[in-house]
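With one protein chain held back, the other chains of the complex are shown just where they sit.
Naming follows writing order (A and B), and every chain is counted from residue 1.
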Amino acid sequence: MDYVFLVLIFLAVLFLLLGSGVWVGIAMMGVSWVALELFSNSSTIGQDMVSQIWSASKSWELAALPMFIWMGEILFRTRLSEDMFKGLSPWMARLPGGLVHANIVGCTVFAAVSGSSAATLTTVGKMSIPELRKRNYPETMTIGTLAGAATLGLMIPPSLTLIVYGVTIDGVSIIKLFFAGIVPGLVLASMFMAYVAIYSKVSKSWNPDQETGMTFMEKLKNSRFLIPVILLVVMVIGSMYLGFATPTEAAALGVVGAWVLAIAQGSLNWQTFRDSTIGAVRTSAMIALILAGSAFLKFAMAKTGLPKELAEMIASWEFSRFALLMVLLVFYIILGCFLDGISTVVLTMAVLEPVVRTAGIDLIWFGIFIVVVVEMAQITPPIGFNLFVMQGMTGHEMGYIARAAIPMFLIMVLMVFVLIAFPELATWLPDNLRQR
Amino acid sequence: MGVLRSLRVGLDFLYRLAEFIAALCMIAILALIMLQMLARWSSEVFPGAPEYAAYFMAAASFMGFAAALNRGSHIRVSLLLNAVGPKMKRYVDIWCFAVASATMWYFVWHARQFVYWSWKFNDVSQAQDRTALWIPQSVMIIGGALLAIALTDSLINLIFKGENRISHDNIETQEV
Partner (left out) sequence: APVMAETWDMPMAYSASNFHSATGAEFAKCVTTGTGGELEIVTHPSGSLFKGADIKRAIQTGQAPIGERLLSGHQNENALFGFDSIPFLATSFDDSAKLWKAAKPSLEKVLSEQNLTLLYAVPWPPQGLYFKNEVTSVAEMKGIKFRSYNNATSRLAELTGMLPVTIEAAEISQAFATGVAESMVSSGSTGYDRKVWESLDYFYEVDAWLPRNYVMVNSEVWADTAEAHKNVITGCAELAEYAGNWRAKEYTGFTLQGLRDGGMTVGPASDQMVGELKEIGVTMTNEWLEAAGDEGKAIVDAFKAMQ
C-alpha cells in the first residue's frame, strides 16, 4: 500500500471538510469513510462505522463525563462559583499573574477529582472564565492557561489515559502509574504558574482590575465563600479514596453534592435546575458527537495500518535511548494532531513497547512521558479535544484558541526534557511509597 | 402554506421533545449510578446498573444531537465562513449542510441494518442485565435520524429561503 498517497489524500480530505466548516465530529466520520473506501479491504464500511460509534457511545466510563459537566453547570448557574472567586480573589490578586493562577490551581485540584481533561476544562472553565473576564484579564491568558492546565486531568490521578496505558501494557501497575503522575503533574502546574507570573510582569497588555485593599482579617472573613466548593471537592475525592465510590460514582456524588450546596445556599430553583440540566445535555451531546467521529477515525487508522506502519519503521531503526525518545516525541506530536491521545496509545504501543523495553526505559516513567505527549495532543490543531470544548464554551475561533495555547504546548515540550533530565520526578514516589 | 407551517411547528416540537428526553436520560444515569452505590453501601445488589447507565448514556447523546445542532452547540471551524462575504458564506454553508446530511443519512441507513442484525442474531447484553441489544440500539437510529432531519431541514431552508436556522449564540449567553 502506498502510504505517502494515503497520507496526502487523508490530509487533503481532512482539511477540506474541517476547513470548510463541516461540524468536527461529522468531518471525522467523513474522513474515515474516505480513508476506508480508498485504502482498506473492508466491504462493510457502513457497519464498521455504526458498530464503532455504538461501542463508543454506550460506555460506562464515559458516564462520568456528563456528570462532571452537569456539576460544573450547577456550580456556575447557582452563584457557587462566583462566591468561590469572591473568596479567592483577595488572596491571589496581589500575586504576579493574579487570578489567572486560579485557573491553574482550579484545574490541578479538579484533576484530582476527574480522569478526563474535557471534564476538567468544562467544570473549571464554566466557573472561572466569566469571573476572569469581569476583572479584565487578557482573554488569551485566560483561555490559553485553561486549555493547557485542564490537560492535567490526564496526569494527576485518577487518569483515564494512565488506565488505558496500564491495561495495554502487561506488568505495569496502574496504581504505581497513578503515584508516578502526582509529582510531574504538580511540577507541570508550577511551570504553567511560573509562565503566568513572568508574563504578567513583562506584558504590556496585562492590566486587570485591581482588587480594593483588604485587611488580613477581612480577607480571612471573605474566605468563608470558599468553604462550600472546598467541601464538595473534599467529599468527591474522599469518597473515592476511602472506598465509598468508584471514579464514575464519585462524579454522580459531585452532582448531588452541588445540588445540596445550592439548596443550602438558597439558589436552586426550577429555572437553575432546568438550565443546568439542558446545558449539560447540550455540552455532552457536543462532546459525544466528536467522540463518535473519533471512534470511527481510530478504526479507520487501525484498518489502514498507518500508525502501526510508522511505529514499525521507528522500531526498525536503531536509536540510542535519548534519540529514541526524541523520535517518539516528534512521532506522537504529529499523531496527536490527528488522533486523540488514548487512540494513539492503543494503536502504537503493541509495536513500540518491545522497543522501549529493549532501550532500557522504565515503563512507569514512559507512561508519564506518554501522558505529557498525549496532553499536548489535546491542544494541537486541527484535531485537539480541548480546543473543541473551549470553542464550545467561549465561542472563539479555533485558531485563536490554538494560538493562545501555544505557550502551554511549549511548556509541555519543556516538561518532557525536565522528565528526561530528572526521571526521579516520576519514579521516586511509586518506588518508595508502596513498598511492601 | 398550511402544510409547510405545520411541518415547521411539528419539526421544532420534535427537536425539543428529543432534547427533553435526553435530559430525562441524564437524570436516569445519575439515578442509576446513585442507586448502585447505595445498594452496595447497604449490602444489596443492583444487577446490571452500569449497563443500564451506559444505554442511557448513549440515549442522552443521540437524543441531544439535533437540538445541540439547532442551538449552535456543535463545534465547527468557522475560519473560512467568517472570511468570505455573505453570498459565498451561503454557498459554503450549503456545502457543509449537504456533506453533513449525507453522512448522517448514510449512518442512519447502516444503523438500521446494524440494529436489524442485532435483533436477528438475538444479540443480548453479555453482562447481568441480559438486555436484548436491539432495544437500546434503536435509540441510535431515532437520534441519528433526528440529526439527519435537522441537517436536511437547515439545508432546505438555506437553499430555498437563504436563511440559516442555526442560532450562533454560545452556551454562556444561551436562553433556554
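The working rule: contacts are C-beta pairs under 8 Å (C-beta built on N, C-alpha and C of every residue); 3 or more make two chains touch, one makes a residue touch a chain.
Keep in mind that what you see is a predicted model, and the values were worked out from it rather than measured.
Across A:Pro158, A:Pro228, A:Gly257 or A:Pro407, the residue that sits in touch with the chain not pictured is A:Pro158. In the complete assembly, the contact with the undisplayed chain comes from A:Met240, out of A:Met240, A:Ala258 or A:Leu419.
In the complete assembly, the contact with the undisplayed chain comes from B:Ala127, out of B:Ala28, B:Ala127 or B:Ile142. Chain A residues in contact with the hidden partner, per the touch definition given at the top, are 41-44, 47-48, 51, 55, 60-61, 158, 160, 163-164, 166-176, 240-248, 299, 302-303, 305, 346-347, 349-350, 353, 434, 436. On the side of chain B, touch with the chain left out of the figure occurs at residues 36, 40, 43, 45, 47-50, 117, 121-128, 130.
Throughout what follows, only the chains that are shown with their structure count from here on.
Spacing of chain A relative to chain B, judged by their CA centroids, is 24 angstrom. Those residues of chain A lying in contact with chain B across their complex are 17-26, 29-30, 33, 46-47, 49-51, 53-54, 57-60, 62-63, 66-67, 70, 129-130, 244-245, 248-249, 251-253, 255-256, 274-275, 277-286, 288-290, 292, 382, 388, 391-395, 397-399.
Within the complex formed with chain A, the residues of chain B that make contact are 19, 22-23, 26-27, 29-30, 33-34, 36-37, 41, 50-51, 53-55, 57-58, 60-62, 64-65, 67-69, 71, 73-82, 92-93, 95-96, 99-100, 103-104, 106-107, 109-111, 113-114, 136-137, 140, 168, 170-172, 174, 176.
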